[in-house]
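The other protein chains are all here in position, but one chain of the complex has been omitted.
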Amino acid sequence: MKRHDVVVVGAGLAGQRAALAAAEKGRDVAIVSKLHPLRSHSGAAQGGINAALGKEDSAETHIYDTVKGSDYLGDQDAIEFFCQEAGPTVVEMEHFGTIFSRADDGSLARRPFGGAGFPRTIYAADRTGLALLQALWEHLETQSFTLYEEWDLTNLIVRDGRVQGIVAFDRRRGDFEELAAKSVVIATGPFGRVYARTTNAHSCTGDGVAAAYAVGAYLKDMEFVQFHPTALLESGILITEGARGEGGILKNGQEERFMTRYAPHVQELASRDVVSRAIATEVMEGRGFPGKYVHLELMHLGRELIESRLQEICDFCRSFAGIDPVNEPIPVMPAQHYMMGGVGTNLRGETNIPGLFAAGEAACVSIHGANRLGGNSLLETLVFGKQAGLAAAEFAEYAPAAVLHESDLEAETSTIRAMSNRTEGEDPQRLRSELQALMEGLVGIFRKPAELTQALSQVRALKERFSAVRVVDASKVYNINLTDALETGHLLTLAEVIVVSALARTESRGAHYRVDFPQRDDKNWMRHTLAQRTPSGPTLSYSSVAFTRWEPKERVY
Amino acid sequence: MATATITAEMDVFRFDPTSESKPRYQRYSLELPPHAPVLTALLKIREETDPTLTLRYSCRSAICGSCAMLINARSRLACQTPVGPEMERHGRIVIEPMGNQPVLRDLVVETEPFWRQYHRVEPYLKPDPLRPMPVGKETPMTPTEVKRFQETPRCIACGACYSACPAVTADPEFPGPMALAKLYRYVVDPRDGAHQDRLLRIQTSGLWLCLRCHLCTEACPKDVRPSERIRDLKELAIAAQGVTEPGSRHAVAFKDNIAEKGVLNEFKLARQSLGPSQLLGQLSQGVKIRRRKPELMKKPKPIDGHAEVVKLYELLDSDEEGTP
Partner (left out) sequence: MRIAYYPGCVAQESGRELDVSTRWVCEKVGIELVEFPSFSCCGSGFIDEANQRLNLALNARNLAIAEKAGLDLLTICSTCQGMLSLANHRWQEAETRAQLEPALRQIGVAYRGSVKVKHLLQVLTEDIGLAQLKTLVKRPLSGLKVGAFYGCHLLRPQAELGFDDPEDPHTFEDLLTALGATPVMYRGRVMCCGFPILFVKESTANRIAANQIDDARAHGADAMATPCPLCHISLDSYQNRAETEVGHSLKTPIFHLPQLVGLALGATPDQLGLPRHLVPTDGALAKIAAKAST
């Protein structure tokens, strides 16, 4: 059995930043990741990272924009801290070696982003996530830590009221392993793969969030699912908001620039939920193209701009959709993109379980509230990754040695071995597809109570069938049939929480839109949803939103 | 939207070393639109036919670098390689694991040698203590400095270049294209204070083993053009440190050799380029070759207009003119 002070699960930006913070404090740090760190989904983030660095900008306006963007559900104290940390965070990343795009005077270039009152999104062409991820990984090389690469988290061990370690599956050797740890940071990113159409990578199955939930952590605001307005029609591959930031426009099947009706002042640069609903409405009301989509047009921007500032998008359209955006419009539809919800934390990354921390998209502080602004997610990973790492390091400094028993490993592995020993049973990929289809159809942008109820019963039926899931691949080495099954289990767990939370919230706010309750209801619903596991399903409670200076107002762009 | 399909005939490399004695190719036939990527085909096989087919994949959008493999003998990202053109070229699609790395199972290779070479070049910023970065703000960069970062930041470390390279397994001393391109990224970074040291160390750690065959550049899905970055590194190394060992000595000797007559003096090149022990080692071979090819010892006459060549050397090859 291996032993460390701090175990970070997930090696994207949040996980790496947490590991860096803990290692700098002198802790013995381990990073557990089901992918090589550079393969993490952070690398797919395109558009940029927000920081009020310009002379005409200020953290104040960044704070206000984020509060408003959250539809006033974001905790204002956390948002203030977050925005004040933004400038130093970006500068720190630049000093670590990030290669950002530059203005002519040599300073960091900035572009406008949806929902922002000022162009404050700092970027690296349209691969900002990749630039940050590489720089952070390379900087992390100057610290000492242990990497457990291609290990899938299966379970957290909690005993005597605190975290004692984790159990994970080593893909290469095909064995389950325990790691004893005084503190654990969950940074496993999103779980968009509960949906059929998502910009998420296939690996985004919320393993850490499900594991935290399983040991009693609160999952906060799970009903708030962000749909990105512009994803390629067939594949769900993200076309970054930066395309609209650079001047791209949306047209419906009647060649109308419809955003003028929905957001008269900023049109395509309204926040994501507004634009997604607009597109979904256009298509629902029959004004989409045959095949149910709208067009994103870049042609008027000219070849030079497209091929220099939007090179990745250009490549995507050409490679994945057979479309040349210099000459043709791009067929797009909204797709699940970001989970505002996650493991509930405070702004130090602490959860309700001593020794358990979370950061990044896997966590919910909440700074994004009911809807996230573009450019705030990359920032979140770094700001709260650091906080969680510091807090985890501090916890580990004073905590007694972790205690694991043989039975911890056995208990976990016997359930999973049963999957392989069955001679007949359910196919994990099949169960996953069915889940994705039902979530897509019933728990999407426009939510109806009858559909949510139906979704809940279908998810539960799938969970029932999952208890008989069968792994047919008998090999010990690199068994992704087995990891498929593990991931499907996590997705089912999280889907149930999403649906229950969505069913309960009888208002519309931010990304959560109830057709039967289309208005925001601050009187009854200015509160965070907390979901906690019970044997019969999630039980909900609520916590208050922190206000400092901004009174809730109607959100108009 | 038209969804006409073709039949993709895929011959996929299968090998589980824990239960099989040798690899085999398994044939799968699928109906797919021609622009569908190979990855979509492989995932379809996993979903509908054979969940034991094993591969690495994640983002499906050519940014994570997980799905590099050999597709009809070319190192490519599966998520970015459409089935239609492959079928047109070969009538079938042969899918194999990446080259130059041991196979763990099916299309999954052991990537440890690849990452080890990457770590070997110390790919992290080594700030200059005498030129600290500004406190509280970004390090400014001139347009020239920014321009040098055009290609290398696109690298997603997918390993396609490493897979395509003929030198990596022929000589473990050769770091491979990705590691060298990564080193270039640091050598041109104005925030890094260790340029000289990096150039010095890479010269004796395999820089000059690059064959400049450009297979890496053709394989790279992100237009990093590693062989050209390596060429830039070589030039920077010579400009910074002159001739330090066989690779730089040969390049400079060749350049000096041509200055004399405008065309190559083969025998003289051997003497100029090779150190005394190398020359000794080449002696018997030289004799062997000369027996069949007596022109080996010939002294060429200067070309017409030799003075023009001399003038170009004067104008473009004095001091450190060669910096890119």
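Lettered A and B in written order, each chain numbered from 1.
In this text, a residue touches a chain if its C-beta (ideal position, glycine included) is under 8 Å from a C-beta of that chain, and two chains touch if they have at least 3 such contacts.
All of these numbers come straight from a predicted model, not from anything done at the bench.
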Query raised in the report: Since one chain is left out of the picture, which of the remaining chains does it touch in the full complex?
Result: B
Query raised in the report: Which listed residue (B:I6, B:M133, B:L200 or B:I258) would be found touching the missing chain in the intact complex?
Result: B:I258
**Report entry** Residues in chain B touching the chain absent from view
**Finding:** 72-74, 89, 164, 166-167, 170-171, 173-174, 208-209, 211-215, 217-219, 225, 227-228, 231-232, 234-235, 238, 246-248, 250-252, 254-255, 258, 262-264, 266, 270, 273-274, 278, 281, 285, 288-289, 292-293, 295-296, 298, 300, 303-305, 308-309, 311-313, 315-317, 321-322, 324
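In the analysis below, only the chains that are shown with their structure count from here on.
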Report summary line: chain A to chain B, mean C-alpha position gap in Å, rounds to 35
Requested in this report: State the interface residues of chain B toward chain A in the complex, per the touch definition above.
Outcome: 1, 16-19, 35, 37, 46-47, 51-52, 54-55, 57-66, 79-80, 82, 104-106, 108, 111, 115, 119, 122-125, 127, 133, 136-143, 146, 149, 153-154, 156-157, 185, 189, 191-192
Report task. Note which residues of chain A are touching chain B in the complex, please. Result -> 35-36, 38-41, 43-44, 53, 88, 90-91, 94-97, 99-100, 102, 104-108, 124-125, 127, 130-131, 134, 138-139, 141-142, 172, 201-203, 233, 235, 237-238, 291, 312, 315-316, 319-322, 331, 427, 429-430, 433, 472-473, 475-481, 484
